[in-house]
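Removed from the display is one protein chain of the complex; every other protein chain stays in position.
Order of writing sets the chain letters: A and B. Residues in each chain are counted from 1.
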Amino acid sequence: MRFISFRLQTAIFIAPALALFLLFFAVPSAAMLAEAFSDAGAAWRVLSDPIFWNSVIGSIFIGLAAPLLSLVVGTAVAITISRMPPRRSGWVLFAVSLPLTFSGLIVAYGFILLLGRAGFVTQILAIFGADPATVGSFIFSAPGLAVAYSYYLIPRVVLIVLPALRTFDAGQLAAARSLGAKPGEVLRHILLPQLAPSLATAFGLTAAVAIGAYGTALALTGTSLNILPLFLYSKISETGTDLPAAAVTSIVLMALCIAAICLAEIAHVFLTRRSRG
Amino acid sequence: MPAISLLYVLFLLAPPALLLLGSFGQSWSNTLLPQGFTTQWYSQVFSDPSFRRAFAASLTVVGATCALNLMIGLPLAYALYHSSRRWLGAAGKVLTLLPMAVPELVLAFGFILTFSSDSLPWLGSTWLLIAAHTVITLPYTVNTVLAGMKQVGLARYEQAAASLGSAPMQRFMHIALPLVSASVTSTMLMVAALSLGEFQLSNLISGFLNRTYPVVLLQAFYGATGFACAATVILLGLALIASAGARITAAVAGRT
Partner (left out) sequence: MSIQFEDVSYSYPGGGAGVSQIDLSIGDGELVALIGASGSGKTTLLKLLAGFCTPDKGRIRVNGKPMASLPPEDRALGIVFQNYALFPHMTVRDNVAYPLRLRRVPRARRAKMADDVLDRVGLAGFGTRLPAALSGGQQQRVALARALVFSPGALLLDEPLSALDANIRLQMRGEIRRAQQAAGISALHVTHDQEEAFSIADRVAVMRAGRIVQIGTPQDLYDRPVDRELAAFVGQANLWDGRVAAAGRIATGFGELSCDTAGFAEGASVTVCVRPERILPDPEAGMPNTFRAAPTATEFLGPIRRITMQAGPTSLMIETHRRTTGDAFAIPPEAIRLLAS
């Protein structure tokens, strides 16, 4: 053992991960691509299905609404945490990031209890005259799903934005005030432009997660909601299904996720260049 | 800001709080909060054969996933830590972004296509489930352990050890492992929490006999509210315990 060279050791250290990645990531991905191209008619069958297009629209909506909501709340929470003394902020950050480890099912059932047809908030609103049937159906709709998703997307936003806030020189805020900026102007002119690169990253990441996830949606709505992952899920889980069509759908789903990440990366680079030269 | 943050705290706490209340309520239909107090739902979950089997399956998968992460992820993180900077940045980026680009659902579909063939008939086996959990948790392990290595500044201690005559593998065993052990422990607890809650892959690739806890939990949502709450709270509680353990070990790691 003593005389293994460093180079050999590095190779030994990387090999198992590489093998795992090849067999359980690259091969299945390749199989999926191969399946899509095995049947020339598969793409047409998918693209001519109106439910597919409704699902794409639903997924784009979720991929915009959930990140936007998460970004607004997450940034506000991150700013609050960044102003706390370090000891307290550590524990608050721990509490805020707890949902990251929660199963999507926990979130789904929790929200059924909170906002479902007989949910806690639904019943409270019913006391003030709101129709329980209307309020109770919200969580099973696309906007409702965006709210449920934000439960575990907000922590991601906080974890991305907080480091940027911590390196931000708070003296700038005082300086801007002394030069005549009102609190809103300080936010618009000074803080947000400098946070913009990390906000772009957070948006792309949360969008990709929101577009790709299906667990919470499945638990909330079965496969009745028109979003791409549920469309794909119903294709996969049915017996005797059209596998090439499912593979084409997978590619579209991946393309949406990749587009979200790439757009965010481009925005990140552009905004970084603009904010730092 | 403080107003939004305060509302957020309510938003954060409300679902787990209602789950907890519901799990101890005798009945909960068309009332604001559940009626009566009972622990029967928990005893029902504990005596339910499919939940017992799922719990055992989950423990096996979580344990093996952690072990594999340790055996594969830790050496990879160490190799990346010592590789050239350009390499490191690229590998880190790929590790972070690839899982985002390929959703679990798509990966599960790839698994179904690959491992239900006659040449690789592994679909439904426990060890395929373990491999799948390892693949999706490994990026987290590598990134976190790598960050831990950077934070303790492993390189200078290893350089000191090398000057004293320590060979590469000895430096890994004598210097690197002890220095990162606390942050690795913390990472493994987080991996345990992630693996325990994993639903999207397991739901499609587990066999009938090794369905994990979350997969069985979904069925419970169509039954009695109290039972569903109790079954969910157990999962929630285990995730909380693992996260808290991770946080505490991370705090210990930060102090040394």
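Criterion: contacts are C-beta pairs under 8 Å (C-beta built on N, C-alpha and C of every residue); 3 or more make two chains touch, one makes a residue touch a chain.
All figures in this text were calculated on a predicted structure; none of them were measured in a lab.
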item	value
Chains still shown that are in contact with the chain withheld from the display	A
Per the touch definition above, residue among A:Ala176, A:Ile227 or A:Leu253 touching the missing chain	A:Ala176
Interface residues of subunit A (partner: the chain not displayed)	169, 171-172, 174-182, 185, 189-190, 193-194, 274-277
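Heads up, the rule we're going with is that only the chains that are shown with their structure count from here on.
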item	value
Between subunit A and subunit B, centroid-to-centroid distance (C-alpha), Å	18
For the subunit B and subunit A complex, residues of the former touching the latter	1-2, 4-5, 8, 11-12, 14-16, 18-19, 22, 28-33, 68, 71-73, 75-76, 78-79, 82-83, 97-98, 100-115, 131-132, 134-135, 138, 142, 167-170, 172, 190, 193-194, 196-200, 203-204, 214, 217-218, 221, 225, 228-229, 232, 235-236, 239-240, 242-244, 247, 251
List of subunit A residues in touch with subunit B within their complex	1-6, 9-10, 12-14, 16-17, 20-21, 23-25, 27-32, 35, 72-73, 76-77, 79-80, 90, 94-96, 98-99, 101-114, 118, 120, 123-124, 151, 154, 205, 208-209, 211-215, 218-219, 229, 232-233, 236-237, 243, 246-247, 250, 253-254, 257-258, 261
